[in-house]
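Presented below is the structure to which this report refers.
Rest of the complex left out; these chains stay put.
Here the chain labels run A, B and C in written order, and each chain numbers its own residues starting at 1.
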């Protein structure tokens, strides 16, 4: 699995993602935002961080980068695109995913472990999880409050586009487990055709026991087994 | 008493005509620039003529306390600075130690107290920015931040405003650059009411061979200004940081420096790439006193001279004078010495990161710091006397009578109390000094870079080193109340606690950086505090074999004549040999045995109990038996290395009861109960809440108890099993001979984790 | 060519929760400003632009808002051409 990790001025989870892709046996390659082509890759990932300092709106300025045309083209042709944190914000800003990410309702940056309940395990990203499975991983963001109008939310739920919701340790989707005020506790969604995914929590920070959790691994091994069914490195 | 090094200029300085519009040099102007008449005389000697206004500004900045260390240098020379693992001691942007596997750790702490008192958000943010630059200019990639914070009591709206602004500033800056915060301290006491303490520490990792210094090597090499443009921000910040805060200084406050962490992130990547490229010979942050200090210090260190042209410095605003450009403290700027012929490569590398690099001068061989404005010279000063010739002073130091009285206060009446202490205990657990600081570090990214093995909330933060079995640990410690009551004992305690925190996570303490936050050193009782603190630090650091590789002095932390508690913050780093040795502070398993290492005493002086329950800052602070402490630390380290422990946590503020509670509650996710019996024949209050040093609470499987106790004994450390870890619903219970303390774990959890959020929520600023 | 100063207001769409506005109102209440019934927070952008006419300046700004400065999912925008300085800027 060849993965293009697109980096922008201010990306800061690019290297973490690189290491994580390597860890599961994929082949990561960085693409600088000024480039115009992605090259021969199987997956595109937009890493977390503070592209352009989160100025204006998180992720907004980055969507103006030259490489984003190539990313949109890749997505339109069905290639899997994964945006994490700032990457999720970019995907919403450029219209590849519906909705927007507003400031956390606490108005504070929030950094801690959250629990996610898997809502749909049939997407290419979540096929290694079970519906209802509880995953633990860190969040670290100030603008992660997912917002969309009621109609859009209904559609997302109806079409199985909600992949993860914030939940408590028992798997209950309760308001006290919602770290940022996201509508219907949504933590991660996929587009209609199932190939563009965005999520606020950081699965790449939950891939080794020393980091406190390995629950994020499934996301990457799912992609890997999709592209390298033999698990080849 | 003045120390006058030989300041006879080696080279003659040419005469420099004043610029049009320059004010005349008068005794008042000299005084406004913070130079004493005798210091000014020295300036006249060095130059052999009257300085221009621009030159006066340069001397004023370089000979300020902040850059010149005039009241601290002599005492600081008493600190131990050498060890086989020290690669770079004090004097550079950051200290560097060898941590094995060809790797080196650069680290340093720095204060931003004054800017944070005026504008808490920007003050704290730019403090983090500065310390990051100090580390990456050594060629090291920052891997962790710690922040050591002190404020007045949270019942004041002004304090809440300062506290929330500082925390947001520390967080926003580090989060944006992408450096995890792994620890720090947050302390509240009316002793910091008007003058918060904001110290930030950074750790950076590099290959030992990649070390680069801030030196202007190679005559003829171009000097380049890199990064952000120069504006009129913070002109004379260095002098400002060397004055007391008064209403006056708030009124004529200098322009606040605004941080731009996004530019910093680009500057970080560009600088590391520059250093790797081999196209530069030196690099230094333009920190306090901006271009002036970076250029002259780089020249001073190499023994060369520099010549810079103000017309070539990229500026943000039109019409800036050389005086303003030289003294601007605009953030996110660096001074780079490129190899000759490499200026274009430097520009290219910076361009890739969307930053500017402008050639502003060159290295010369005449030992002079020369500033031009196009064709004409506006300042010419011998570099060495400018950077090293600042007169240093040793002052008179006397303990204040008032503090001595507090220290000698009779506290024996507290030994008679035997009533139920459950309420007092809950009150202590919700004191913001003991309560969880998760409201603080919940705003800091602690997991970015996927290296954090122990996050904030424990005894010390730990970052694993990829590609090796090792990890580094770091902590900051100082109880200003202890130091206030007895500066020497308190400072020894700070060093001991830092080292103890490190061994608790499984790290061998290796080196120290320090931030000395004090009042006005010209006052004898402050100078006394300073001297005693430095002597205490020297003694303890020698014994723990943790040399001091750098630090920072912040004087004049006073508001309306009242000084803060003397606060010598110890930033200590350690090395974990094997990540399997990493130990955390939380109890793990029901049924585990709880062991106390070290002795309880009848000491209650200087405790959080007295502050919270009696509104009292009094008594002798707990003393440290240095040899006993060393034995304890070796023992704990040995236990972690043999994998005997399920948890380790040192006893500090709030005493044994609070330490046990912190271990029982952990991060709050799986709180546990305890059943502990204390057979000491000691008065109740000191037994539960006394802060005697040299104690660690560990827990282990019942089968390992003998081994743990044997190891303790071998190091001469008293140890005994005091109880067991219980399920949450069985409660938190301590039985003493004369008292029983029993509380519900849910209540305890609410108090401990809810205290600071509750204080901060229902409360608007005023 | 003249220079114009544009004032652009970017305002959260009605109906959208405005936690910052609520927090400010709360803080004002705790300072005893009980007269404050509601607070909404928006963003203000000042752009100095060169354009042939005030209309041209406004049109340019509208395009910038649609492309970047405002997010149509959550924000509305208003543009005011504040002033045209006399000085003519070389094209």
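One rule holds for everything that comes next: a contact is a pair of C-beta atoms (placed from the backbone, for glycine too) under 8 Å apart; a residue touches a chain by one contact, two chains touch by 3 or more.
Fair warning: this is a prediction, and the values are worked out from it, not measured in the lab.
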Assuming the shown chains are one of each kind, how would you write the subunit formula for the complete complex in this file?
A x1, B x1, C x2
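Assume only the chains that are shown with their structure count from here on.
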Between the Cα centroids of chain B and chain C the separation in whole angstrom comes to 41
Rounded to the nearest whole Å, what is the centre-to-centre distance of chain A and chain B, using the mean of the C-alpha atoms as each centre?
36
Touching at least 2 other chains, the residues of chain C are none
Would you give the residues of chain A that are in contact with at least 2 other chains, written as numbers and ranges?
none
Where on chain C is chain A touching in the complex?
16-17, 19-20, 23, 67-69, 71, 73-74
Applying the document's contact rule, which stretches of chain A touch chain C when the two form their complex?
56-57, 60-61, 64, 92-93, 99-100, 102-107, 147-148, 181
Interfacial residue positions of chain A with respect to chain B in the complex
9-10, 12-13, 15-16, 19-20, 48-50, 52-55, 108-112, 138, 140, 142, 169, 202, 204-205, 207-208, 210-211
